[in-house]
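With one protein chain held back, the other chains of the complex are shown just where they sit.
Per-chain residue numbering starts at 1, and chain names A, B and C are given in the order in which the chains are listed.
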Amino acid sequence: MEQRDSRTAPPTLGVGMVGYAFMGAAHSQGWRTAGHVFDLPLRPVLAAIAGRDAHGVRAAADKHGWAAAETDWRALIARDDVHLVDICTPGDSHAEIAIAALEAGKHVLCEKPLANSVAEAEAMVAAAEAARLRGQLAMVGFNYRRVPALTFARRLIADGRLGTLRHVRVSYLQDWLVDPDFPLTWRLQREHAGSGALGDLGAHIVDLAQYLTGEVLVGVSAQMETFVKERPRLDDASSGLTASGGPRRGPVTVDDAAVFTGRLASGALATFEATRMAAGRKNALRLEINGEFGSLAFDLERLNELSFHDHREPAATAGFRRIVVTEAEHPYLEGWWPPGHVLGYEHTFVHQARDLVEAIASGTDPRPSFADGLQVQRVLAAVEESAQKNSVYTPVQAVAAEVR
Amino acid sequence: MEQRDSRTAPPTLGVGMVGYAFMGAAHSQGWRTAGHVFDLPLRPVLAAIAGRDAHGVRAAADKHGWAAAETDWRALIARDDVHLVDICTPGDSHAEIAIAALEAGKHVLCEKPLANSVAEAEAMVAAAEAARLRGQLAMVGFNYRRVPALTFARRLIADGRLGTLRHVRVSYLQDWLVDPDFPLTWRLQREHAGSGALGDLGAHIVDLAQYLTGEVLVGVSAQMETFVKERPRLDDASSGLTASGGPRRGPVTVDDAAVFTGRLASGALATFEATRMAAGRKNALRLEINGEFGSLAFDLERLNELSFHDHREPAATAGFRRIVVTEAEHPYLEGWWPPGHVLGYEHTFVHQARDLVEAIASGTDPRPSFADGLQVQRVLAAVEESAQKNSVYTPVQAVAAEVR
Amino acid sequence: MEQRDSRTAPPTLGVGMVGYAFMGAAHSQGWRTAGHVFDLPLRPVLAAIAGRDAHGVRAAADKHGWAAAETDWRALIARDDVHLVDICTPGDSHAEIAIAALEAGKHVLCEKPLANSVAEAEAMVAAAEAARLRGQLAMVGFNYRRVPALTFARRLIADGRLGTLRHVRVSYLQDWLVDPDFPLTWRLQREHAGSGALGDLGAHIVDLAQYLTGEVLVGVSAQMETFVKERPRLDDASSGLTASGGPRRGPVTVDDAAVFTGRLASGALATFEATRMAAGRKNALRLEINGEFGSLAFDLERLNELSFHDHREPAATAGFRRIVVTEAEHPYLEGWWPPGHVLGYEHTFVHQARDLVEAIASGTDPRPSFADGLQVQRVLAAVEESAQKNSVYTPVQAVAAEVR
Partner (left out) sequence: MEQRDSRTAPPTLGVGMVGYAFMGAAHSQGWRTAGHVFDLPLRPVLAAIAGRDAHGVRAAADKHGWAAAETDWRALIARDDVHLVDICTPGDSHAEIAIAALEAGKHVLCEKPLANSVAEAEAMVAAAEAARLRGQLAMVGFNYRRVPALTFARRLIADGRLGTLRHVRVSYLQDWLVDPDFPLTWRLQREHAGSGALGDLGAHIVDLAQYLTGEVLVGVSAQMETFVKERPRLDDASSGLTASGGPRRGPVTVDDAAVFTGRLASGALATFEATRMAAGRKNALRLEINGEFGSLAFDLERLNELSFHDHREPAATAGFRRIVVTEAEHPYLEGWWPPGHVLGYEHTFVHQARDLVEAIASGTDPRPSFADGLQVQRVLAAVEESAQKNSVYTPVQAVAAEVR
């Protein structure tokens, strides 16, 4: 019988997570799994999680495999065995926690959207830049960049397979607010969530549009709507996507839906739709990009597939091909299963963990950076401004010339 | 051997058609076929077609089965054997021909878009209203209303199967302008075509959005773009979708693409995209409508299918069902083939011919009326105005409260 | 005003059709339309149709556009204005009518399956060969060979795009017999229909398997089943797919379903399934062919699409591409609409009419020939023999070495 040889084991990276609801569960799965699938230079250790409710956080720690539980995120940040702080709380606390963690010398992974306002996001970028000088890294959790089909899509575009881009159309459709009696959770309150479908779903598709094309959005024209103005109040705090409400109703203070058009730096036209009111669409992030030489299409409900049309082929045999993105050559697939043995939603968090661990080990900047998160935030702010100003085209000040 | 019993044969309806390119061929197929598939109260007779080129119009008459050919549309209108004038010319001549035909006592079918401007469309509506008092009928050729799946979709919505509507998203994607060397045909010249993708494709999807929902669009916010500014000039006139150009280039004076958002009278949000630059999309008119009780989805490239989600079903077995719209109960299907024996594009023109013949025989108003065409024209004008005014939300003055 | 110039009009081909139910309607549409879409060397004239019921055949002639009606098919064959006899009757009369028409000096088009037995089919081939020496042509109506996507599929295979073939899998699924109260029409009686799903649906997929691959089936192993043994009798004769029955029940004497495996001459494995009991499948003729270099897939309910996988492409971008078979380069498409403007079921009959007219004008042999029909008949007979002999592998004697 042989024992693990500790002399050759990789050094560890202590992770501390704040928040333990849906995103906390997904991030936990990422941290637990990444080292068993990929050969990582650092071994992630699930050191501690923090949450306000002592019983809840203890149960979550046990369930998700975290060694310790804290009821104050400041205590978590202060722990010596925590090298990286992973922030999975609602958006209203992102800035405070992230800045404190960076100031405490920790690496930071912050869930999207980066913040609830541009000002907060700018402060976070500043903190990240200061920390970078001390060798600390910061990343924002736009996990869909790490769907293999989308990572591969970006590569095809960067390789020029689409040529000059003409159109980007992206929609992110869910339906959990169709029922007018779905209760007034924190996600429907502006003070906690910042915005509704816009920040939750729109942030993803704005980031993807920029990531996939490598271009920034330079302006937008928008309409937003809250179809159901009042919903049943929760008697006590609820943090999840599912909950039940009481008899009293309170005002919904965020948008149910946002639709907007935009321009990419190259002049391509973009259309966006984010809604929680599309009956029958569960997690339908759909995108299509058309260029001079070809097109790409994708649907998150079939996330192992990428459709690619090569317009330079003979017309008689051209057409959108369904690429099953599970070949060893595809991004992230070297660690997984044989072709056609498909991946799921949570794998994006495994990939995110891998990439961040590798960035920390090598000292390179992980993407999406806080600056990328700020770029998205500025677009979202322009969307809200345009919606308030009769949909007038509203320019976006770019954080950087291109998106990587 | 028996002979046809002329005593029981239905009376005839003499049709005269102006124009004989793509639309002319499609309309001819409709007129030739309708009486053999449906039991019509009047038998359409392909009396005469008109075109400026004597050789061309003669050849077209022979090919498409018209008894006579005229080189002047005024002569066609003057013929006693022509009771209905079918206008298949570019948009710049619609108003003049339609008004003249109505004044000459003929029924009129006019291809879409109704006209190249709101003013022309208003004059046509006035002429149609005056003619109506004399018993003449006028109809505009939004043929996609007569795709069985879409006719059926309207019925489902009118029956309340979707409940209050939240979202309409429609795109009409083609790719025949992706090649920058596609030549400068009349469809790319403002003086003939009025506009580009907007009037050609956008008119269809605006009409469908209003027809399917039964609601008018009350305002829009738009962006338009001409990606390829100059194209090879044609040495001689070309009237078709396919042609080849010479070495000299001239300016494209219409849009390659138009994207816009809008509001329906009920408050539902609508998004529209019309483009001829979507590589790989041939005739992809795609729409989805989401309501409180369900959703519908459709793609013109699979025009026999309608996707319907009933949100009031138990969640565990709910989902978008693929209805193959070929049952005897489906609109127009009583005349065609057994279930699953699919129809195609041209059948919309057969259905259009049937419905117009029946309306004439019964003296009822055919839809879409010229007023429906004007309603679309006003939306298109608002789209152009918004695009010129920095995408600002631009109201549309409704022709009528609802669309039938 | 110009008149048709009769000096340049093509000579005519008088068509006489026997039978006027579903197939008669479809063939009529083919004959009426072919000359208006394609430039034909002979103009088809719908001279006369024959049917036993005087009133019915007269009404059918009026409805479908035939100049005359006969109540005896012998009288139809005898007409001088009939040059081609088109047989659309149930299978039990094919041999007698076809042989008589050939002996009377007419060209013949006979609906599939060619006959109800191998012996009949052999006699028909002999008659066709004798007539061929007199310049007459004979063709069997496997119309699906003329779905553009399938004609194109054959071309790709013949061009070697799939390499050596490994697998052919074809199913033809319908559901009109799922209801146990569907009545006992002629299609369910062995003496009229010969067999059930096997001859009706199985004949199509056997022919397609051989046509697409260019290879004959050399043997089969089969199971057949009649799930519903008795059905309501019809009080009077019914000839169609839809009818209603009375209270008395009678025995179903044909198969509801046939499943069989087979071998192509090259050694490829083939699987077949023909059934009228697949709830929800309306006209789902689905096939997939796998070869060393690639694969093809097709579904008749989406007949404008062909899926093609090129296995020699780099794995990372390979996948089944959805070819929308509506390009001008695709078979038969030169006469129809712009790309993406889709065709339907009935167009196969227009294409069949075109090809037969061209063959007659040029004196070349049309395909599928009666010998091709006999080849299918031998396969069907082997299927029945195998099913009766405990599914034992049953060789098929090939009519010719390859199928064109």
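Everything that follows uses one rule, which is that a contact is a pair of C-beta atoms (placed from the backbone, for glycine too) under 8 Å apart; a residue touches a chain by one contact, two chains touch by 3 or more.
Just so you know, these numbers come straight off a predicted model, no measurement behind them.
Interface note for the absent chain: among C:Asp53, C:Asp72, C:Glu230 or C:Glu292, the touching residue is C:Glu292.
Of the listed positions C:Arg155, C:His311 or C:Arg367, the one in contact with the omitted chain in the full complex is C:His311.
One of A:Glu301, A:Glu329 or A:Glu402 touches the chain omitted from the figure, and that residue is A:Glu301. Residues of subunit C that touch the chain left out of the display are 162, 166-167, 169, 171, 173, 175, 178, 180, 221-223, 225, 227, 256-257, 259-261, 263, 267, 269, 271, 273, 275, 277-281, 288, 290-295, 309, 311, 318-320, 390-393. One chain is missing from the display, and on subunit B it is touched by residues 152, 156, 308-309, 314-324, 327, 329-330.
Considering the complete assembly, subunit A touches the hidden chain via residues 1-5, 9, 22, 26, 28-29, 32-33, 36-37, 39, 48, 54, 57-58, 61-65, 67-71, 75, 174, 176, 241-242, 281-284, 300-304, 324, 326, 328, 337-347.
We adopt the following convention: only the chains that are shown with their structure count from here on.
Ranking every chain by how far its Cα centroid lies from the centroid of subunit B, the top place goes to A.
One simple way to say how far apart two chains are is to compare their mean CA positions; for subunit A and subunit B this gives 42 Å.
Rounded to a whole number, the gap between the C-alpha centres of subunit B and subunit C is 35 angstrom.
Put simply, the C-alpha centre of subunit A and that of subunit C have 54 angstrom between them.
Shared interface positions of subunit B, i.e. residues touching 2 or more other chains, are given as 281.
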